[in-house]
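Down below is the structure, laid out as structure tokens.
Only one protein chain is missing; all other protein chains are in place.
Let's look at subunit A:
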Amino acid sequence: MVNKSARAWALAAALLASTSVHAETVGPVTDDLGVVEIPKGQPILIGGYSSQSGGDTNQGIDELRGAEIAIGDAGGSVLGFPVKLIGEDAQCTAEGGQTAASKLAGNRQIVVVVGPSCSSGARVGAPILWNVGISSIAFGATSPALTAPDRPDGFKGFLRSVPNDLKSGQFTAAYVYDKLGLKTAATIHDGSPYTEQLVQAFAKDFTAKGGKIVAAEAISPSDTDLRPVLTRIAQSKPEAIFSPVFVSSIGFLLRQKQEVPDLKNTLIIGGEGTFSANTIEAAGPSIVGFRIVGPSTDLFSSQFPKFVEKFRSEYGEAPIGGFSAYGYDATLLALDAIKAVGKTDADGNLYIGRKALHDALMASKGVSGLTGTLTCDANGDCGAATYAIWEFVSDDPSSFSPGTNPKRIYP
């Protein structure tokens, strides 16, 4: 019995030791978080986790395709070593993020990870990776909490090429207050971290400008009857309602707003989650005039059109929105950092210090990416915010085409 428990303790201790990070010296490199040794001729492994199943599959596939093109553009190699991308499915859930990150963290040869697509996956996945010293660069997780100055230590290894929602909130507040001159607004979120933090960011910036949030409401994503909550909001007569909720909810909101007399002419601004043809079908005729804040690919860098052509010839279809560009930029940052810190010995083996790599990533400055110029701040936000306000002009779902329906109206 004693023997058994002693063995169990020893096993637990060994497991613990195997997953914790520690300073080590391998070849010419000494690093506080450990060193990855890549023997000559072997590939540099980059992990990638994104939504490969579930409702956000198209986004996840595009992001990893963007990463593949970035590797291709670098000639498929860095410092003379071939680069290999290992993709995992993070779905768009905490469980998916945990599973994918655990798989990647278990492979000690992985140098850096790009992904995931969603904040829920990053929230669980990023600390698992950082626990073994692996930095991750998200291409779809936009939640402000992930790069907040007071974030837990587990997120210190987290960076992102996609802009923080705070920037989206800031942009929307500036549009509503400065451009439209509206002074009162209401917000509706659906309880998800993305929508809740985005409306908070909007409310903070809108109030700071001198605007007033007259109602801050919440619904549940499964709610179908929003008329009671709209009636409540109507009591305070807001000039605009900011609600970055998803397709079903925005469909109900826009249709039922017509039944609440005081809100008939109130401007509704949605989030990028509704940037799809399906929103037109969900909202029917009430879609006309609906505005959303979302990234604008025509404000991306001048290299983007060339990238689209390359994407099309590689995969036989056009990329969806800007997802693949964020995947490209995350990989670009990773490759640049590897180039900066990788050291070879006399035998031609490559050594990469994990902490050195992280420091190099955080120090990225003025990198010319597809989405714009990437500069990482002290909290790991590297994205170039290129937002625009889009307005739907037709209720025919087949007319969906960014640029014409919805039409970019600002800037």
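Going forward, a contact is a pair of C-beta atoms (placed from the backbone, for glycine too) under 8 Å apart; a residue touches a chain by one contact, two chains touch by 3 or more; residues count from 1.
Rule of thumb we're sticking to: contacts and distances are computed from a predicted model.
According to UniProt, the chain absent from the figure is "Branched-chain amino acid ABC transporter permease", selected among "Carbon monoxide-induced hydrogenase, CooL subunit", "Branched-chain amino acid ABC transporter permease", "Rod shape-determining protein MreD" or "glutamate synthase (NADPH)". One of A:F139, A:F171, A:F252 or A:F304 touches the chain omitted from the figure, and that residue is A:F252. Of the listed positions A:R227, A:K310, A:K343 or A:R408, the one in contact with the omitted chain in the full complex is A:R227.
Checked against the full complex, the candidates A:L85, A:L180 or A:A218 give a single residue touching the omitted chain, namely A:A218. Residue-level contact of subunit A with the missing chain is found at 55, 191, 216-220, 222-225, 227-229, 231-232, 234-235, 247-248, 251-252, 255, 259-261, 278, 281-284.
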